[in-house]
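A single protein chain has been omitted from the complex, and every remaining protein chain is retained in its original position.
Take a look at subunit A:
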Amino acid sequence: MFVARSIAADHKDLIHDVSFDFHGRRMATCSSDQSVKVWDKSESGDWHCTASWKTHSGSVWRVTWAHPEFGQVLASCSFDRTAAVWEEIVGESNDKLRGQSHWVKRTTLVDSRTSVTDVKFAPKHMGLMLATCSADGVVRIYEAPDVMNLSQWSLQHEISCKLSCSCISWNPSSSRAHSPMIAVGSDDSSPNVSAKVQIYEYNENTRKYAKAESLMTVTDPVHDISFAPNLGRSFHILAVATKDVRIFTLKPVRKELTSSGGPTKFEIHIVAQFDNHNSQVWRVSWNITGTVLASSGDDGCVRLWKANYMDNWKCTGILKGNGSPVNGSSSQQAISNASLGSNNPNLQNSLNGSSASRKHS
């Protein structure tokens, strides 16, 4: 691994989330400065900020892209108790000339009474749907029935999880054998020993989401959760960020063995558990094929986990801050030393400029 580029973010406060679009040619960032920025990669590989706007009246925790089949659509969620859906519209020629794009708010989802901690679009085969979760312990699932009219979102489901929710993950499987499924994590830290990961499954008959499983072994606060791409497997893989990194498999128990019509039951196994982050783990995320899991923790590192062909999981890479404050050329030096490709001609010279004025603030 090596640092190919650095891009001056120019947010006026802490960045909380970065998000690539489906093809990796655009990205979005969100920050405590209440704004979202969108960046586009040019043909030459440079990144340019093409939009930056105030999105919320509080810290923006998460920003995420809808599948491009639905157009250029973003969702954000915030401390201001709302989530919002944004759509890029092909701007006036003026905007285009300046290399700027125009994003309009299509809807504000105001149902939560507390901070909205996560927002995720559902897998595209389910249509244009999104789920939010909030500190008051409610997962809400919204749908835009008309993909050409994003101002109309209807609240389809409200799932009460009883515990303050921190994160959600849709099961990406598009197999007909698998019902829509969403996993919810809780960062509730009160001294109880209830399960902090719950799995809800959509029931065709009742047309409701019902709890299918709880991961009883996860009793510490959970900060992030992520289903792996399915790859046609009959079972599911779920990564959990709690006081350590855990990887679970969820094998559906054959339907005829369970009471018919009820939610699927799962055989749950833990296949890996790593405490290398020393303390809390905050994010977990899979690469496209689900072969590498990345996790970010209190040790300030991003760690990459990978299974070999015998399904033994190991740490194969660590991204670590070198600790030096950013000031001019010394950082570039550090980039060079980190890799075999010792020259990084692509490295943008963005390491000066704006940083100089506030490097030690």
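Observations on the structure shown:
Keep in mind that, in the parts below, a contact is a pair of C-beta atoms (placed from the backbone, for glycine too) under 8 Å apart; a residue touches a chain by one contact, two chains touch by 3 or more; residues count from 1.
Methods note: contacts and distances are computed from a predicted model.
Among the names given as "Proteasome subunit beta", "Nuclear pore complex protein Nup85", "GATB amidotransferase" or "Elongation factor 2", UniProt records the absent chain under the name "Nuclear pore complex protein Nup85".
Of the candidate positions A:Lys54, A:Arg113, A:Lys162 or A:Lys320, contact with the unshown chain belongs to A:Lys320.
The hidden chain makes contact, of the residues A:Thr108, A:Ser234 or A:Asn287, with A:Asn287. Although one chain is not shown, part of subunit A still touches it, namely residues 1-20, 22-25, 27, 29, 32, 39, 43, 47, 58-59, 61, 68-72, 79, 88-90, 115, 124, 148, 174, 223, 229, 231-232, 280, 282-283, 285-289, 291, 294, 296-304, 306, 308-310, 314-326, 331-332, 334-335, 337-343, 346, 350-351, 354-355, 358, 361.
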